[in-house]
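What follows is a single structure, and I will ask about it in a moment.
Missing here: one protein chain of the complex. Every other protein chain is in place.
Right, chain A next:
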Amino acid sequence: MRIEEGKAVSPSKSPTMADGVERMDNESIKPEKMFTLKKWNAVAMWSWDVECDTCAICRVQVMDACLRCQAESKRDFYGKQDCVVVWGECNHSFHYCCMSLWVKQNNRCPLCQQEWSIQRMGK
């Protein structure tokens, strides 16, 4: 990072002095360094580029593990949480774990009450 505007005045000097220095040796003397960046932290934001739903059953985002898997902290070979998402023909998505408990009671989508049939599974 470079400070382009060299005319800013450091608070320790009076404006007249800084002016004088600049007029005498404008070419040869580099503008006095006013500060040095020693450390900086980059901050990045991200979000899913697909519509990210909350699982209506456990109320956790479908892309995160469901409550039960979080508690048991089930992990796969790579250490990722092994809790997949299931999409119905109605396009509603839930955690597979949550949905498998519900369909035993009533084979309908909890959100639209349509007969539940799986469109796809994954993450």
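Please note the rule applied: a contact is a pair of C-beta atoms (placed from the backbone, for glycine too) under 8 Å apart; a residue touches a chain by one contact, two chains touch by 3 or more; residues count from 1.
Methods note: contacts and distances are computed from a predicted model.
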item	value
Protein name (UniProt record) of the chain left out of view, among "Replication factor C subunit 2", "Vacuolar fusion protein MON1 homolog", "NTF2-like protein" or "Ubiquitin-conjugating enzyme E2 Z"	"Ubiquitin-conjugating enzyme E2 Z"
Touching residues (missing chain, whole complex) on chain A	56-59, 66-68, 71, 98, 101-102, 105-106, 108, 110-111, 113
